[in-house]
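For reference, the structure is listed below as structure tokens.
All protein chains of the complex are present and in place, except for one that has been dropped.
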Amino acid sequence: MIAKIAPIYRHRLFWPVAILILLLLSNLFFTPTFFSIQVKQGHLYGSLIDILRLGAPLILVGIGMTLVIGTGGIDLSVGSVVAIAAAIACGHIAGLPNQDSVSGVLIAIAMSLALCVVLGLWNGFLVAGLGIQPIIATLILMVAGRGIAQLITDGQITTINSSPYSLIGGGYWLGLPFSILVALVVFALSAVLVRRSALGLLLEAVGGNAEASRLTGIRSRRLVWLVYAFCAVTAGIAGLMISSNVNSADGNAAGLFIELDAILAVVIGGTALTGGRFSLAGTVIGALLIQTLTTTILTTGVPPETTMLVKALVVTAVCLLQSPSFRARISRRRAKPVVGPDIEQIQEQRKVPA
Amino acid sequence: MDDDPAVLARQPVLTMRGIHKIFPGVKALDGVDFRLFPGEVHALMGENGAGKSTLIKVLTGVYPIDGGEVRLDGAQLRVSGPGEAQDAGISTVYQEVNLCPNLSVAENIFIGREPRQFGRIKFAEMRQRAGELLRRMEIDIDPGSMLGSHSIAIQQMVAIARAINISARVLVLDEPTSSLDAGEVEQLFRVIRSLRADGVAILFVSHFLDQVFEVADRITVLRNGKLVSEHPIAEISKVQLVNLMIGHELKVLTELEQRSNLSPEEAAARPVVAAAQGLGRKGAIAPVDIVVHEGEVFGLAGLLGSGRTEVVRLFFGADHADSGTIEIGGVAGALRSPATAISRGVAFCSEDRKGEGVMAELSVRENIVMAMQAARGWARPISRRKQDELAAHYIEALDIRPANPEMPVGNLSGGNQQKVLLARWLATEPKLLILDEPTRGIDVGAKAQIQELVVRLARDGMAVFFVSAELEEVLRLSDTIGVLRDRTLVASLPNVDLTQESIMSMIASGAES
Partner (left out) sequence: MSTIIVPEAVEAESTRWLTPQQRYIPMLATFSLLFAMFTIGSLRYENFGQPQVLLDVLIDNSFLLVVAVGMTFVILTGGIDLSVGSVVALSTVLSASLLEKHHWNPILVMVVVLLMGVLLGAAMGVMIHYFEVQPFIATLAGMFLARGLCYVVSVDSISINNGFYTDLAQTKIPLLGGLSVNPSVLIALVVVAVGAYVLHLTRFGRTVYAVGGNQQSALLMGLPVGKVRVSVYAISGFCSALGGILYTLYTLSGYSLNGVGMELDVIAAVVIGGTVLTGGSGYIFGTVLGVMVLGLIQTLISFDGTLSSWWTKIFVGTVLFVFILLQRLISVRKI
């Protein structure tokens, strides 16, 4: 029986999913109607729906971040990219004679995402072209990007009033919040892109052992450019979503700290910061966990000021659980002390038929 | 073993008895004994994977011992880290320069033990003492200069200066001369001799035969983690030593069918797969001329450090050549990268399995298809069905165990990892297959399988470039043998009437053939 449970127990996603379920259930304890989903005017409503809707931007950024981390890199600039994307889109729409014109909105979105690709390629250039460490390279855009966003909005919060645009973040389609659909589609496309093509395999190879992947003939530079551009695009979409939700673009506040939450989501989801094997599904779970945390705190009446504190505890717990030396110390306390090695025993344990 | 009463009368300062050290999948040390007397230079020798570095790391506390005991001056020694080993009086200089290049020479020598006054380091005194030490070692550098601004050779000398400064009872030198030229080696030996006269016990690991015979008093030979023998230097000749290190294999392999080699005429008649003229790289390998034909096995023999890996890396584009030309499959042109070489039909199975070959986290199947997939690019994936077929095929053909294509390669034993890497390259159906030490650190059964595989591949028309430290292997499999010594190709001969002894002579003494 233990043998059957063991494999599930050791699955990478076990703890994140377990904690997620725990959190959701604890919500149920305080709010018996937590899991209920109602249909009003053909739209689904409910706390669970809210979690998905509010967590969608983080999921998007997390997906892009996962691929970057998979190659052994990191992208600190996503928050600034979110702000810039929002600023460009809202800025363009604000200047339209008719803010409800669909074509105008589509142009705004296209411009915004196009610029995001450029920003991503800039990061890729610094990392793959100039060989600068990713943490430093993306720091530059992180710092300058906020200034650029504010430059675009001229220091104001650009407000708009456009029903096609507000669909992205706040609207509904086919009964579900549009943002959830977007997140779902991006996740599905990314999963297909990564697992149906050889991209996922090659990225994991690059992140896992860069020198071996070079000697295997993998052209890692092109892949690195690609993932940074992709990461910027997902951040851009998240920016559109966020600004659509509040019908405005705030160069200062949009996407603040989202890079930290995204990195957290990736780590919780089981992808190592050093690169190699990555899990998009894990990141989604991680993002949902973070969002659920925030929601749980609100619904259970715990003061919202403690959100950060709880996040800190969750991060610490996850990191310690993933740390081999921590696990070793815990298990050592349980195992009986071994005095002097027994060669035959060790050989038995480590025997691998060859 | 020793009948010299003067020797017997002395007590060893260091005794290691029955040392066992096991890593997942490989037994690095198997019941090794070693002893070191004060006032002697004791050379520890053996090929890659013999266990020399492991023995030293066990002694200095970098790895914990799995079995056996170590005694220093009769008392049992248990150290859990390099700092403790140092405090106990064992001072080590590693093969890789383990110093801090961003600090000054004097600081590197003294750090951790600087002369201080009220917590403040006395730099002037430190520099002065460092200067004296360096002068004694005949190293003419400014102690205040930054370590990183000097050549590796000088850095190595500074590392030795640090070790000496610690006034140890035991000085361990792990391949200290790899980056030194002849003059620097002489300097080092003068220092070693003076330390010996002071009663320091010196453990000297090296693969340079001449140097060992010049400075050592006794020799211990390890092979495949086991102790082979211990001799006073006077009682052994160079050829005998080479024999002990890389000589006769166990019976199993000698029973393998002797392969009928291609005669030189036959080989020359076949199309040329790879031709290099004057191909060289400064500091790595002097220009070589090598031609490999279809269906020919070209074996490279030589000791560790003679440039074997460097030669084959040039054929793969893993390193850039400074001089000469290379033509693969009729296509001439420099190999700018491994990807280029692969597109011309070259495959390279590296000797550094862990660092340059295996992607430990990924599964057997993924590792096997990796090179093929890389050549196709990310947009054209190999179908899962085909991947499973490939994996199943090679698992069976090469007898990879455990026969689970989804197992992470890092969990396999060394031998099976090697087979996975082989499968990876075979899947690309190359024209030229380069195998660098494919049977190192592998159990005998797997060794035999891999050797048989090489024979089969050559018979089917593949050109094979085969590097090995095991002369038996090279002799059995090769049609043509290239002998390397000190980074120069000293001979390139058809495998006709060649014996282990003749090759060993070439290795031991140089260009005479």
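Letters are used for the chains, namely A and B, taken in the order the chains are written, and counting of residues starts over at 1 for each.
Keep in mind that, in the parts below, a contact is a pair of C-beta atoms (placed from the backbone, for glycine too) under 8 Å apart; a residue touches a chain by one contact, two chains touch by 3 or more.
Here the structure is a predicted model, which is why all the values come from computation and not from measurement.
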Touch partners, limited to displayed chains, of the chain removed from view: A, B
Listed residues B:86, B:177 or B:418, member touching the removed chain: B:86
Touching the absent chain when the full complex is considered, from A:118, A:143 or A:189: A:143
Touch with the omitted chain, as defined above, among B:37, B:63 or B:213: B:63
Chain A, residues in touch with the chain not shown (by the definition above): 74, 130-133, 135-137, 139-151, 154-155, 251, 256, 260, 263-264, 267, 273-274, 303-313, 315-316, 319-320, 323-326, 328
Residue numbers in chain B that touch the chain omitted from display: 57, 61-64, 80-87, 92, 94-103, 107, 111-112, 114, 116, 119-121, 123, 145-152, 155, 162, 352, 354-355
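Just so we're on the same page, only the chains that are shown with their structure count from here on.
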Chain centre separation in whole Å, for chain B relative to chain A (CA means): 44
Sites on chain A touched by chain B in the complex: 196-199, 201-202, 204-205, 208-209, 211-219, 223, 276-277, 341, 343, 346-347, 350, 352-354
Touching residues on chain B, where the partner in the complex is chain A: 20, 22, 24-25, 65-67, 316, 318, 337-339, 342-343, 348, 350, 355-362, 366, 369-371, 373-382, 401-402, 411-413, 415-416, 424, 443, 445-446
